[in-house]
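Beneath this line is the structure, given in structure tokens, with notes to follow.
Missing here is one protein chain; the remaining ones are kept as they sit in the complex.
Read from first to last, the chains carry the letters A and B; within each, the first residue is number 1.
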Amino acid sequence: MSDSTVTVTGAHAEHEHPPYQRHHFASMEQQVDTTSFAMWLFLLTEIMFFGGLFTAYLIFRNWYYPAFVEASHQLSIKEGTANTAVLIVSSFTMAMGVWCAETRRRGALVLCLCLTFILGLVFLGIKYDEYHEKYEKHHVPGLHYSLKSFTDPASDPEVHNAYPDDKPLMPDMARHTEIYFGLYFAMTGMHALHMIIGISILAFMIFRARAGAYTTGHVTFVNNFGLYWHFVDIIWIFLYPLLYLISRHA
Amino acid sequence: MSTDTIVRLPDQATARIPKVNFLSKENGLLSWLLTGDHKRIATLYLISITFFFAIGGALAGLIRLELLTPQSDLMAADTYNKVFSMHGIIMVFLFLVPSVPATLGNFLMPMMIGAKDLALPKINLLSWYLYIIAGGMIIYSMITGGVDTGWTFTVPLSTHYVNTNVITTGLAVFVAGFSSVFTGLNFIVTIHKMRAPGMTWFRLPLFVWSNYAASILMVLGTPVLAITLVLIVLERALGIGVFDPAKGGDPILFQHLFWFYSHPAVYIMILPGMGVISEVVSTFSRKRVFGYTAVAFSSVAIAVFAFFVWEHHMFIMGVSNYSTLVFSLLTMLVAVPSAIKIFNWSFTLYKGSITFETPMLYSFGFMGLFTIGGLTGVFLASTGTDIHLTETYFIVAHFHFVMVGGMLMAFLSGIHFWWPKWTGRMYPEKISQLAALITFIGFNLTFFPQFILGMLGMPRRYAAYPPEFQVLNVFSTAGATILGIGYLLPILYLTWSLKYGEIAGDNPWQATGLEWQTQSPPLTENFPEIPIVDHDAYDYEWLERKQKEVTSVG
Partner (left out) sequence: MDHISPVLWQFLVKWMEHFALFPPEASKIAPQMDALFFFMVLVSLIGLTVVVLLIISFSILYSKKRHPVAVQIEGSTLLEATWTIIPLGLFLIMFVWGSLIYFRVYTPPANAMNIYVVGKQWMWKAEHPGGQHEINALHIPTGRPIQLTLISQDVFHSFSIPAFRVKREAIPGRYTSVWFEATQVGTYHLFCTQYCGTNHSAMIGDIVVMTPDDYRKWLAESTSGMSLAQNGERLFASLSCNACHNGRPDARGPSLANVYGSNLTLANGQTTHVDEAYLRDAILNPSDHVTQGYTPIMPTYQGQISEDGVISLVEYIKTLNSNYRVEQTLNTTALLPDSEGKATSAGQKPAAEPSAKQGMVKQ
């Protein structure tokens, strides 16, 4: 795979290895293998991290199903689906980026990374719009949370027209929607935080990619970041049906 | 050659610390703060952990002082609640969880497997910075009023009923958790991918096996604590309702999430200590550990079972009676591998050639005290007796026996054992043996009466208690004073030894590990050449053959 064993002079002259090989590794193969394994293991910890939230969500959804149905109907299915599509495409562009790095296409790599970056921003933009709407409708727990949309669906014509079968909830069932939104913000917020971190790293990577750092045969960074990006995508793919698609029939 | 010690030091008149070693390689603050060298990071950890241990210990002293008298007369009730909470938080998250892995593990593990460093040196450094940030946040939290929820952050007390720094402390523990995750991640990757040629899994020293098992727990369990803390912060700041019964939430959900990590956490704390014991008992008996495979598998078995017992912290909380059957049974099962290890270490002594240097004394202390602590755990695993004993001083005694009598003794055993490797100098033997004895006596006097107090029904976390409990409390405080002296002495004489200790040479203990086949203190890159391993762990015959070869002193 790698043929760029660089011969250097000076202090480094005693051993020959690519400049990007760390000294504690015996070979590039070991380095790549190790860092890849480390990234997979890290993703496993992330699964455990989100797992706690998913557990809490599943328990409460089981207990308070009517409240969760009506709360879920408050989310915009258009925006949620759009975001899902955006992320899936961004995973594709990221995978393309990895291929470009492996085949040493510097320009194409930069393009792919830029596209992924933009799509990430689009995702966050749509998310912001959704959050803003929740804020306007007083569906953010702790910030003047209002039960009105659930105890009196007629007061919320947009959602009511889409789901006329949703009955008004009694207050003691309606207040469970606050748990739904609490978990909604916790889960999508945590996901968005991971997106922001990913996008920041992407920005850094675009600069480095332009300088040719990833097209010398050393693709580990791009590869491992790709794993991270795909993982964030997969989390969303679980979040989307769980949060958005409760009892939405035509 | 003395017949009652295996120590073999070079001629003190001519011996010198090797000029080039990891401590002297580079100078200046930045070379330490930006280091990737696992040994320097371990040193940084050692200093910071000792610092936080001192704070936690001072808080313990305050607790025992208050409990000299039945009335709550030394400090206000709120203050006492803060003191024991901070004691628990600092000791658990800033001392016990990182202690052996982050200091001894970091220092030794690459050398033990024949590697030049851990797999991810920068992540290692990040781990230390996260630890320091967490420590700083906890100090800040303490100075600005502390937290009085107990280290267990029980809801709804912590989310709705106290005015103290729950969010700051919760976030601090969150950060400390990630420090722990990264350490564990680093260890697992290193052990899988960086072993020297010939170093197969079953040639690894048992210290490596123990740290591997503990790392699995760190990596899989800690994120659940992290998310639980996030939920507490959200509940407290925004009132999302997940734990609030008035909104339909469930405080028992918190208990499940919290203990899902916090039970494996105690095995994170003890497993590396058990690894130390394996190394020390073997070296000072001149024998391979009895039943190597059994001990190795026991470590992994403990790690696996650890994830399935958490509900035993909740037996009286109104959980389903049938669920308690499951968890009680599993808790009994998790006790068995620990028993296996104790017997294996005991039989390592059989037909050995035993000497009683300080590390060995601490190890003996461990074996006795951990046995008591572990057996009293069985009292609590059995649901019938747990009803009476839970939430009393019996629990306090139980976990201090395993954590302090067990873990802390193992830590001290390891520090003394590897001190010559780390610093190039020996500690003073006589005073250290005295300190070990003082610690052992002080410990028993402090914590054994607490078993009786627990059986009598004295609840834990009480600032005031009925007068008939006073005598036992006074014994306990007296013991604590002695214990404090026992812990102070090593800090003093180990620091003294840095300048005045005898030069140790490569292998003062005639031990078999790879770390002992290189200079003391080691080179930054550990080995001039990566060793090729062709022998099992604890192969004293190989060591003998090697020593007969002519070696030139560097």
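Please note the rule applied: contacts are C-beta pairs under 8 Å (C-beta built on N, C-alpha and C of every residue); 3 or more make two chains touch, one makes a residue touch a chain.
In this text the structure is predicted, and so the values were computed from the model without any measurement.
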item	value
Residue of B:54, B:300 or B:464 in touch with the missing chain, whole complex considered	B:464
Option touching the unshown chain, where B:431, B:456 or B:523 are the choices	B:456
Selected from B:75, B:126, B:300 or B:332 as touching the chain missing from the view	B:332
Residue in contact with the excluded chain [from B:25, B:388 or B:546]	B:388
Selected from B:6, B:123, B:172 or B:397 as touching the chain missing from the view	B:6
Of B:355, B:433, B:481 or B:517, the residue in touch with the unshown chain	B:355
Positions on chain B where the hidden chain makes contact	3-6, 72, 77-78, 81, 148-150, 152, 154, 156-157, 160-162, 245-246, 248, 250-252, 285-288, 290-294, 315-318, 321, 324-325, 328-329, 332-333, 335-336, 339-340, 342-344, 346-347, 349-356, 364, 367-368, 371-372, 375-376, 378-379, 381-388, 390-392, 452, 455-468, 470-471, 540-541
Residues of chain A (touch criterion as defined above) contacting the omitted chain	63-64, 66, 151, 169-173
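In the analysis below, only the chains that are shown with their structure count from here on.
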item	value
Length of the line joining the C-alpha centres of chain A and chain B, rounded to whole Å	36
Chain A partner contacts - residues on chain B that touch it in the complex	110, 115-121, 123, 181, 185-186, 188-189, 192-194, 219-224, 226-228, 230-231, 234-235, 237-242, 247-250, 253, 257, 260, 525, 530
Touching residues (chain side chain A, partner chain B) in the complex	22-26, 30, 33-35, 37-38, 41-42, 44-46, 48-53, 55-56, 59-60, 63-64, 140-143, 175-176, 178-179, 181-183, 185-186, 190
